[in-house]
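Only a single protein chain was left out; the remaining protein chains are all shown in position.
Every chain is named by a letter (A and B) in the order it is written, and numbering of its residues begins at 1.
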């Protein structure tokens, strides 16, 4: 199923160049500095239970498409928030995927799954209603074997480093366990403070209280709250190996309030009297606070704005968060980031990586910003745009203004472990294809393109994330 | 003039694949589920009067370009609202088109007209000042012949189904006449209620009164008004064969008011005291009302937002609506559609087809929405984007998130009868070209691409529009 020239241009001149460039990068170790895999997999190293549990139930890319065409989430085994019954037979779940396989034509999900089926599990026929059971059985049989345990796959995937993402309220027990186990796989955490810096997050007040307990600081005061965050950042660095923070706000709004004003908003947030507009400013202020802390502790900041989370209340009530109902929105950066940039934009030792779900910002806002401010870099094509066309547009719209070196290589951002090699391979191929066009059109010489290809596949991520 | 490989990639690998895919779809019957042709053509079956009346006077694509370069609309025979004199010699009008033919280089209008000239009228030389009269005479001579009457052309164009668009105030006399004539051509209507659901439409109050008279309901009350709309929908289904409604609002705003609030706005609208902001909410409410009615009667909803109609007051006063002065605007969907989607988005038996004039919404909003909500589909590239580059961008930006099967095939949306085969042919070729690239880059296998090509050219439109 996997052609060696996949994703390369079909023009022979470009294809030959792309092949040569890819030969330099296809085998490089994977640096995965941002993602959402579960550290307990590597701490416990238990077998993945079955093909449906591995590929369907946890992957919102997969089940959102099925849902969009009328397949009930219950029938796909997606757990209900009320604990009500959902399909529990993995084979039946798998068949739904197989029978609707045509829906995924032309999507990256199809490409990632085909890649995992073939390269990880040795599947050589196309998924369909007819082949569903055979492929299920083949994958299922593999999963029982030691060489398909999480750590074995991690090594086989040639992962040099994998970052997960945890809340400040997480004890990092799995990361601690991994370290203590003696296993040499490098799994680190990233500090994702949304639950304790977003006054509109479910359980904000309780979260802040818990933050105080974990850090031994009095989070009932603004100063104590900041100290607690500093404390947990330090803990994440020491225990979880964190080199970065991650911020998933609805917008890119930042603020630079006086201490007194920030304190006032914090008190309102704690009392639950903060308005929506004030909460937006508070979140913006916290980005600036995080940036100031990064100046001290060196953590790289990642800002992931622009998703309208839980857009479908029916799905949210029945199934909870992260069920494929997050929808991108137009995102403005130039005015929104100004308070933050006025404060720290010229710092050379700070790295703030900006992501977007709004591709119109690439050439108009992000590349011009990152092509000027020393503190800014542009993160890779993200989420819905983590795809061949999305990555191509990203390079076409970013490079001419920001160059390659204000970008940071690839993030897979995935919850689906087996998609990691597939996603990195797609990124490497698409970048090689892009570079091959530049070379074929005499806009870049091939020796330079080869250097860039390695930087995009490996070096830039290590450097940007201080790995 | 028409090369058999037109619109196919010039790369030989891709071109060969595109040729094979097109061989499967080029000859398929035309399903035209959305457009603005005149049903009286098929009811009366009278000869089109002359080349200018067929190709220039009614086609805002054609005369807007000439106008933009200083050609007066009067000189093109466009009727004045005050009945004042305009050019009446079709040959003189035709010569203006011919002498300015270079303006259309690179535009779809040029491609559609060339296609009609050659395939319908056998013209084999390029239009120009020099050839103007010869081509005029050739087309004019054809138009007198029986095989160029509307029904004959309909059959020759291999149209399996053609939908027109009528207001609820239309008696559908032409559709009735077509049915009663015994002619087997399938021409159906679509229900376009803008004149009776938009408080800012010219003559809204009188329109609502007329709606009452036609339906036998008391449209002076909110309940009677809704009943009248239900009644006319039923009439459109029964007499006009309608399977869909169509909504041309300035924005995608929807609302889900209480009955009491909706009633209050309706009363203000009737009294003419509704504000612009309230009118916007009322239109939004009516989309939700229409969706609820669709749940009962099964009509497919089409939402066509985002055009700033009649942008040029000078042209509007002198020549009226639809004179090439409608300009697209930025259109937000994620927040705008939420009230409607909260109400009906999870309905599997409802189909709402979203169109846009704002291409930035493809990858950012429409594909993520349609790739999640069971009730949503994305309509094809529309109006200014119904063009080779527009269609290519559409597929590149929609497919990776929504797949092919959350789209609905092609709509020609035309008032220009002879452009129908040309437009469908362009769409089929561009889709084959897109698919050929996927195949050539090993992102889709050719047997799958062939299935998709047929679905895009024929099957999806029939299914989405319940034809």
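FYI, a residue touches a chain if its C-beta (ideal position, glycine included) is under 8 Å from a C-beta of that chain, and two chains touch if they have at least 3 such contacts.
Fair warning: this is a prediction, and the values are worked out from it, not measured in the lab.
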item: Identified contact with the non-displayed chain, of A:19, A:338 or A:415; value: A:338
item: Residue among B:75, B:107, B:131 or B:459 that touches the chain left out of view; value: B:107
item: Identified contact with the non-displayed chain, of B:242, B:315, B:337 or B:420; value: B:315
item: Residues of chain B in contact with the chain not shown; value: 2-3, 5-11, 64-65, 67-70, 102-108, 111, 126, 308, 311-315, 324-330, 357-360, 384-385, 387-390, 393
item: Chain A residues touching the omitted chain (full complex); value: 11, 13-14, 332, 334-335, 338, 341-342, 345-346, 348, 360, 363-365, 367-374, 376, 396-397, 399-406, 437-438, 440-445, 448, 451-452
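As a convention for this text, only the chains that are shown with their structure count from here on.
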item: Between chain A and its twin chain B, rotation from the CA superposition, multiple of 5 degrees; value: 120
